[in-house]
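Entry: subunit A
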Amino acid sequence: MIYSWLIALFQALLYVALAPLLIGWVRKVRARLQNRRGAPLLQPYADLRKLLIKEIRVPHTASPLFRLAPYIVFVATWLAAATVPLVALDLPIAQIADIIVLVGLLGLARFFLALAGMDVGTAFGGMGASREMLISALAEPAMLMAVFTLAMTAHSTSLVSVMSHHLADGFLLRPSYLFAFGALVLVALAECSRIPVDNPTTHLELTMVHEAMLLEYSGRHLALMEWASQIKLLLYGVLIANVFFPWGIGQDFGLLALGIGLVVVLLKLAVLGLALATAETTLAKMRLFRVPAFLNLALLLALLGLLSHVILEVGA
Partner candidate 1 sequence: MTALLLTLLAPLLGGLTLALLRPLALAGWFNLAVSLITLGGAAWLAWLVAVSGMIAGMGFRVDAFNVYLVVLTAFVGVTTSIFSRPYMRHVCSTGKISAGSLRVYHSMYQAFMLTMLVALTTDNLGVLWVAIEGATLATVLLVSLYRTPEAVEAAWKYFILCGVGIALALFGTVLTYFAAQHVIADPAAGLTWSALYERAHELNPTVMRIAFVFLLVGYGTKVGLVPMHQWLPDAHSEGPTPMSAVLSGLLLNVALYAVVRLKMLVDGSLAETATPHLAGSLLMGFGLVSFTVAGLFLHRQRDIKRMFSYSSIEHMGLMTFAFGLGGSLATFGALLHMLVHSLTKSAIFVTVGHATHLAGTQAIERIRGLIRTQPAIGWSLLFGVVAIAGFPPFGVFTSEFLLLTATMQSQPWFTVALVSGLAVAFAGLFRHLHPMVYGAAPEGQQPVQANMLPVLLHLGLVLWLGLSIPDFLATWLDRATGLITGTRLL
Partner candidate 2 sequence: MSLTQLPVLQQFVLLLAALALFLSFVLLAQARLVAAIHAFAWQGVLVSAVTLVVALAGTAHHLYFSAALTLALKGLLIPWMLHRLVRRLSLSRHTETLRWPALVIMAAVLLVIFSYWLVEPMVAQDLAFTRNIVAVSLAVVLIGLLMMVFRQQAVAQVLGFMSMENGLFLAAVSATAGMPLVVELGVAFDVLVAMVLFGVFFFQIRESIDSLDVDRLNRLTEAVEITGERPG
Partner candidate 3 sequence: MSTHAVLLLAALSVMLALAASATSLLASREPRILRLIAMPLIGFAGLAAVAAGLAALILGGSVTTTLPLGLPWMPWHIRIDALSGLFLLLIGLVTSAIGIYAPAYVRDFERGRDSLTALGGFTGLFLTGMLLVVLADDAFLFMVAWELMSLSSYFLVAFQHENAANRRAAFLYLLMAHIGGLAILLGFGVLAAFGHGFDFASMREATLSPGWASLAFALAFLGFGMKAGLMPLHAWLPEAHPAAPSHISALMSGVMLKVAVYGFIRVVFDLTGQLQWQWGVVLILIGSLSALMGVLFALMQTDLKRLLAYSSVENLGIIFIALGLALVFLSTGHALLGSLAFVAALYHAINHALFKSLLFLGAGAILHSAHERDLEQMGGLLRRMPWTGSFFLIGSLSISALPPFNGFVSEWLIFQAALQAWQLDSGVLRSLIPIASAVLALTGALVAATFVKVYGIAFLGQARSRHVRHARQGALGMRVGQGLLAALCVLFGVLPTQIIGLLEPVSAQMLGTGLPQAGAQGWLWLTPISSETASYSAPLTILLLALIAGIAFWWFVRRAPRRMRRRDPWDCGFAPPSPRMQYTATAFAQPMRRVFGMLFEIDESRPAFDDAAPRYRLKLTDRAWGLLYLPVMQAVEAASRRVVRLQSGNVRVYLGWTLATLLVLLWIIS
């Protein structure tokens, strides 16, 4: 019991530790694809460290919420991540939250992020918040639809059951999974504010979404916010990787199993990161009002997944 909780703790810490690495990896690959050498792989860690020790500057107009938000955002994201099986299946912490709770926790984080954006009372903050809420409003149903497809297949909304069900089935070509996968990928791009929905590296005023909300942050607050978004990216990566390709994840808590699980998941994430970087270099960011079309595609895919599950897989 205690042991399993310890593993859960370890896994949670692993998320925090690995998140910057994934970002670093993606940036590196992008740089390579653009024939640049790019920053070192561990650069994100350095950035975070620097931000953490820097002094904080808070606008006059900011309310206490401004300073509270980073912690909530960070913690909510982290807790959400901690419930997603990374290296080992069936951890007690996974019982705390099923997929819907996970979406809820991310929603909580987003809520405070948006509020923080509006708190200072600058035009950009409000703009960012408004756009973020639009995107999430369109992304969330798609996400849940995709998740429901899996959930209805496994007759359960708990990730553990979904994965183990998938493992038990062995390798099946489920059309519903294909659609759900597509949907989840699109949603992930939108939610983690990656190209083509948002550009994490831009500070060009009118195109920012996520950055616009962080505009006024500095020091450790900024660090927390950045870190949270990195964890979020990792979370989605793991979600996609482990839900659709759960093979290799540790079925028991033996060190060997955990080790294998870790290695395998790192490999999966590396591949995903590669794909993401490639996508971001080949695609261009789209106008804000093209985004709904993009997300409607995601919703459509998710719906198709659900229907094909209902019609093709359960029916008759």
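Criterion applied: all candidates are chains of the complex that A comes from, given by their letters.
Quick note on the criterion: contacts are C-beta pairs under 8 Å (C-beta built on N, C-alpha and C of every residue); 3 or more make two chains touch, one makes a residue touch a chain; residues count from 1.
Predicted model, so just to flag it, every value in this text is computed and none were measured.
This complex places subunit A in touch with one candidate out of 1, 2 or 3, and it is 3. Against candidate 3, in their complex, subunit A makes its touches with residues 52-53, 55-61, 63-65, 71-72, 74-76, 78-79, 82, 95-98, 100-101, 104-105, 107-108, 110-111, 114-115, 117-127, 129-131, 133-134, 136-141, 143-145, 148, 151-152, 155-158, 161, 203, 205, 215-216, 219-220, 224, 288-289, 292, 299, 302-303, 306-307, 310-311, 314-315.
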